[in-house]
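The complex is shown incomplete by one protein chain, all other protein chains being positioned as in the whole.
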């Protein structure tokens, strides 16, 4: 579905990403790890359309990707993802409102009632039906992320982008969220790209694990070379049971340390 | 060294802590866990002197504890612990300056030179000697906490209070910090109180583990009863190897969930 | 009690420009030195503020008009003496209509002027001459600093003001001067007013001021190059040029000699003028809430006292001007 | 003995301490006033409280001889009307300009520098041009207030709009929203409480410009009265009027703060 041809990205004379070639099939769950600052978020931004590749192309179904965000691609950030001035319910209803009347964001009575029903159903799925009238500041971190996910899934985007969505959550809540995301991924047959700092999480959730790292180094001018895709692993869905050899894991850990490590 | 007699603390008609009796010996490393909001920070604040017990006493060497913070008790918070307007070196030098001239915080030339030497030595110990002239905003989270610890240890306080000092750190860095704190604790023979959300950390670091929990419940009026010390475990220093029975651990986890969990 | 240091204030107006000139050219210092005192002359841009400062005791003497002397310091209980009668307005204040050329056309219009000032008084006197009352027009208080700009808007159709604003306004297209102070000569008088008690305790202060004033008057009225230089300096200080300044002087009856000033002071008309002023002020509540009638505050003139002789607060005293006339300073 | 920094007065002490400086100021006033009145019973600069009472009694309760109005209420009403209208317009204008320049890079490129320059021009100095354009009536007074404060509000709102996390804008776009919908449904509602804060900050300037405007050409209003009676130094009118203006300013500020808390609870409790 997605085809990425010789993608480069640089800011000024700092090359962030270089020579990325890959293809992604509909339904893939791609988890992405790499040292801090290596360009994972930048890559997501290019998929999203808020950054433009410096060289190369991203093709969606053979067509160049739209150069600005649209309803095809949903996103969940680590923070700030929800609208603070709207209640939980309105935060989801507005997703329908925006998609149905892009110019004003207003819905008539009947369409509003329909949107409300759909929103309530979605919130039920993410376990927020007891908090419909609360405002985001009254929610815990986990509840906020569940709301953000509900928002993003409302329009059934073909591609879902997640940038460290669970980084700020407690371990217990994180586990719940994993189940939620996997459930929704299966049900809606999404294509998911997820950045994480937690290798274990990456192995657990993904069907493919991408590791970003620099292949070339110039100690005098570290900005001369950018990171590329150094590993692209197919992960057996019987998760965790058959990790691909301790050596590989150690290698990945060493390259991406100190910011990525098996939690605990 | 410390004696705590029938300690109660309430805010208005909300009882936070009740009936805490215990004694702490010099050199103890007390780690404290408990559900969010159960009063761990409040307990530390009373040890620190920024909150006053509503009932009961805390005796230090038989004398009531001073009712405001002083140089006997060092503290490291989860955040905001260092002075943003001072370089790393000055952040530590100011500790000497405050203790030597409490009124103005100014040191003469000679005393300043001595303070500078001592500060450099301490920063070397926490591994910050390469960053002496940097400002806190130029440091990573782990470096900031190391700086805060160096600051707190500069005056060799008898008691060191740590309130979730590593909560904001990545797992890899967290492990380094554990070694650092254990080393300093041994070397300076400190008495340490540390709050954490990570049970594994609590077992790993402490010589005593305290669990805060409510013993009495009134479902109609949850604020009627406060938390108390429900477990006070002596932990064998051969850490981790002989955890006190899986059953106990499970029990503690269940009581303090969802905010405390074995990370990962 | 006697003292050595005195403060005098004045504000920018054609008849008072000599005070600035005296300060800049050392004339005031010369006369103060002669009597062994010091006099500090301060220019204040806001006329009302200068009188307020004098009334509150911040200055020993201040340049003001006869009406303001009555309504501000005198009504405020500060016994004041008109030390120098400098000039009277002889066309320097006027009523201007836009698009109309008869005073009677003013009926029903909004009239922009500085409320409760001599302009207001002039309007009242003008209306009297055509048998109208103040209630026939609507007075809109307008600050003098903004008068010219205000007049150039279509909203303003009638105004009462003084020079140099007046001449700027009458030069604008379709403006007609329908009444001016030359029709009520000697009623709007520009004075140097001093605190009576201070003057009594320190006659040298009065002598120095009067001496300096008439020396400057002689210079100012000199048709030769010295006089022209002096007038030119005053012109620039007031923000205009020699031509503009002299055209303002034309509508001002300056008393260049003490004799001329004494003429007005000793005229019985002065008492009648002050009665007019007092009555106007009383009607507008300027004499204070406690005033039972227009004569509540006594005004002493050489020809007699107007109003209450037990509450004399404003005195026209010819003594010092007479000394100047007699060349005894 | 605790450190000074740790000493907190309890309720009754706090009350005492609060009243103390006011009481002292009052005392100083009474003593100075008495001293001046002893020297000159007609002194107008610092009237006694009896004088205040009788003057204000007249202005508040007795119809004016000239116009038949209760002057005090008439003045208050006119001034509040002008101020209210001026602030309303300035707030609306500031909100629109701030929103557009804050959210749309193109509009910002065109108008931000102009806005900066406009905000630096002292409006008083341009009065003549204002008069020509807006006349001398009520309009020009309102316009002076508007010109005086809208640049501040607009720049504040612009900054606030830029502070709203870009993530929200991106999120809206992934939900399909076009620019107008983002402006109206995401930015505008979040800027409302910030607008109220900006208005509160600019109220002081608003009063200043109101008083200045009323000093220029007017027949009533609190500022008008103060300037009029300044002509004969009637501090028995000026001081109560100043106290009244201060009280009104306080009330308006308090009311706005209260409304803001009531209307936008999400803004105050930590925002996002």
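The chains carry the letters A, B, C and D, assigned in the order they are written, with residues numbered from 1 in each.
In this text, a residue touches a chain if its C-beta (ideal position, glycine included) is under 8 Å from a C-beta of that chain, and two chains touch if they have at least 3 such contacts.
Remember, it's a predicted structure, so these values are computed and weren't measured experimentally.
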Thinking of the complex as a whole, which visible chains are touched by the chain that is not shown?
A, B, C, D
Check each of D:53, D:110 or D:255 against the chain that is not shown and name the one that touches it.
D:110
Which of these, B:63, B:104 or B:220, touches the one chain of the complex that we don't see?
B:104
Hidden partner interface residues of chain B, rising order:
48, 50, 68-71, 73-75, 77, 79-81, 83-85, 94-95, 97-99, 101-105, 135-138, 151-152, 154-155, 157
Absent-chain interface residues of chain C come out as 9, 12, 24, 42-46, 49, 52-53, 56-58, 144-149, 152, 164-165, 168, 171, 173, 232-233, 236-237, 239-240
For chain D, enumerate the residues touching the unshown chain of the complex.
3-9, 13-14, 17-18, 20-22, 25, 45, 103-106, 109-111, 113-114, 116-117, 119-122, 124-126, 128-129, 132, 152, 169, 173, 178-179, 182-183, 204-205, 207-208, 211-212, 223, 226, 230, 233, 235, 238, 241-242, 245-246, 249-250, 253
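As a convention for this text, only the chains that are shown with their structure count from here on.
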Please work out which of B-D and C-D is bridged by more C-beta pairs in contact, and write that pair.
C-D
If you average the CA atoms of chain C and of chain D, how far apart do the two points sit, in angstrom?
38
Here the gap between chain B and chain C, centre to centre from mean Cα coordinates and rounded to Å, is 80
